[in-house]
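Of the protein chains in this complex, one is absent; all others appear in place.
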Amino acid sequence: MEILMSILAGTLFAAGVYLILQKQLLKIVLGTALLSHGAHLFILTMGKLNRGKPPILIEGIKDYTDPLPQALILTSIVISFGVTSFLLVLAYRTYQSNKTDMMDQLRGTDDE
Amino acid sequence: MMSNLVFLPIFIPLFFGALLVFFNKKQKATVNISFLVVLLNFGVSIFLSYHVFSTGPLTLETGGWKAPYGIILVADKLSVIMILAVNVIALTAAIFALSSVTEKMIEHYFYPLFFLLIAGVSGAFLTGDLFNLFVFFEVLLMASYGLIIIGGSKHQFRESVKYILLNLFSSILFVTTVAFLYSVTGTVNMAQLGERVGQVEQQGILTGIGILLFIVFATKGALFPLYFWLPKSYIVPSPIVSALFGALLTKVGVYSMLRVFTLIFSHKLELTHTFFIWIATLTMIIGVIGALSTSNVKLIIAYNIMPAIGFMLLGIGTFSAESLAGTIYYLVHDMAIKAALFFLAGLLVWHAGTSNLKKMGGYIKTAPLMGWMFFIAALILAGIPPFSGFIGKYLLLRGAMDEGHYIAAGVGLLSSLLILFSVIRIFIGAFWGELKEEPKQSVRTSGLAASAVLIAISILLGVGAEWFYPYVQAAADSLIDPQIYIDYVLKE
């Protein structure tokens, strides 16, 4: 299962990377969302999958799935959420001030 | 009780940064409070350094959880040197800000972002936990995202999009890599990582993970070929922001490399560190080429960040007590001089009303003090003795030659010449020659004062090297033997 999930996470990454290589800012932002998903799936997979109970203590049960990756993912999800929202608004403002959302028209020169 | 001191350099800017969010309309109060806070934090960092160097490293087990389970903050010699340097930069930035931060910038939360940046950078220097390092990276990056767009010009938006996207990618890679490392070692505590990676002699996939981590830090540190985001994005914001970026951001990347590739991944030196030397060499070359490629004053300074980073990586790659001391010395020197140069370039651009060198000339008459400071700063940057740049460069070159890395050392020497050329061109072009156009505005005094402080520090770091070098050497010695750090943190 871990191997399959690694492949899935890799696929999400690949799709994300493909999107950030595109010209349109919007697609790039979508790509970053996929990259985050891929990363989180990787983290989860790196703790073992499907071992023991969910990490909520119950009397008498000793075997729980690894809680640390979950905690790390939670932190990471919140952070990515912050960054993604910021990026979205920035994309909007960039479009508004530069009148384009195509990255190849957002190159700029030395002489500004 | 003393150990809580470790948290202060992070907590003070965090707390006041958060507080100042509510004062963005009260300009005067904000400026004054900020200055006091910076002074306070500077004092704390001096006390912390004094304490660490006189009685040994300090750790703080946050929440009272012992290592490796809780997050440990570690103030060892290297960390406190960095903290001290950060606070010097913060102090001079606060001085510079007195005459350069506009009402609008304050309204745009300049000071809260500034303090959070300091908190993030300080946290990155102090944390002993790899995932927590990621979190602090995000804090400082998010603050930098906020800072880079203050002013809201279209260039700023355009360049910050690129800056954020590339940094975002490297952050995602960072967190993924931490997970991989956790899978192999079962821990995220850096001391324990060092111990465990050492126990299995960095076998199997560990070196690959190390390289991924290197790429993450190299992207932050702007090494070849991962530096593309840097030059343009550093010149679009206000000079004070450029200076903060130039002095602090890339250095966090270098610090992280310095830490991780001495403490954790230092068991396959012949592979990884040889690779670093090549990257360092290429970074120097590409950096000086960039610095010579343009007539944009700010861009020249921005490109000059790269050869400096190359120098620092050369020391990590050489991996001797001497060369690591060189890296640390150079790191501190570069923080001071890059901030000074970004300040001066900003002042110059304001004075001239353009950043194009070809449109400047003769300003030595209208701004002699700035001109001479620029001249001295150029010499310092190029590593002319007896200034600070020389000490670090000397150690690095000597270390490299001692280990037989002659090509890298040769490139280092040659790039010093070209660094000097690139910056002395500004001096000759902007300050010498006939006065072409009347200056647009007079030089801002507090800006000049801030630059003067930094230049004075750089001179002191060189002429008075004997007062500082033993501490740097002590820090380097404890890097070369990671067991010191491991034992101290894990208390075994």
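So that you can tell them apart, the chains are marked A and B in the order they are listed, and the count of residues begins at 1 in each.
Everything below uses one rule, namely that contacts are C-beta pairs under 8 Å (C-beta built on N, C-alpha and C of every residue); 3 or more make two chains touch, one makes a residue touch a chain.
Throughout what follows, contacts and distances are computed from a predicted model.
S.K.: UniProt name of the unshown chain, from "Quinol:cytochrome C oxidoreductase", "Binding-protein-dependent transport systems inner membrane component", "3-methyl-2-oxobutanoate dehydrogenase (2-methylpropanoyl-transferring)" or "Na+/H+ antiporter subunit A"?
M.R.: Missing chain, per its UniProt entry: "Na+/H+ antiporter subunit A".
S.K.: Of B:Ser153, B:Thr354 or B:Ser446, which residue touches the hidden chain?
M.R.: B:Ser153
S.K.: Which residue, B:Leu19, B:Leu40 or B:Ile211, contacts the hidden chain when the whole complex is considered?
M.R.: Of the candidates B:Leu19, B:Leu40 or B:Ile211, B:Ile211 is in touch with the missing chain.
S.K.: Pick from B:Ala29, B:Leu369, B:Leu417 or B:Ala456: which residue touches the chain that isn't shown?
M.R.: Considering all chains, including the one not shown, the answer is B:Leu417.
S.K.: From the list B:Arg196, B:His273, B:His405 or B:Arg444, which touches the chain that is not on show?
M.R.: Missing-chain contact among the listed residues: B:Arg196.
S.K.: State which residues belonging to chain A touch the missing partner chain.
M.R.: Here the touching residues of chain A are 1-28, 30, 33-34, 37-38, 40-42, 44-58, 62, 64-68, 70-71, 73-75, 77-79, 81-86, 88-93, 95-97, 101, 103-104, 106-110.
Quick note on the criterion: only the chains that are shown with their structure count from here on.
S.K.: Whole-Å distance, chain A centre to chain B centre, using C-alpha means?
M.R.: 27
S.K.: Can you list the residues on chain A that touch chain B in the complex?
M.R.: 20, 25, 28, 32, 35-36, 38-39, 42-43, 46-47, 68-69, 72, 75-76, 79-80, 82-83, 86-87, 90-91, 93-94, 97-98, 103, 106, 108, 110-112
S.K.: Per the contact definition, I'd like the list of chain B residues that touch chain A in the complex.
M.R.: 131, 134-135, 138, 142, 145, 149, 152-155, 157-162, 164-165, 168-169, 171-173, 175-176, 178-180, 182-183, 188, 232, 294-296, 299, 355-356
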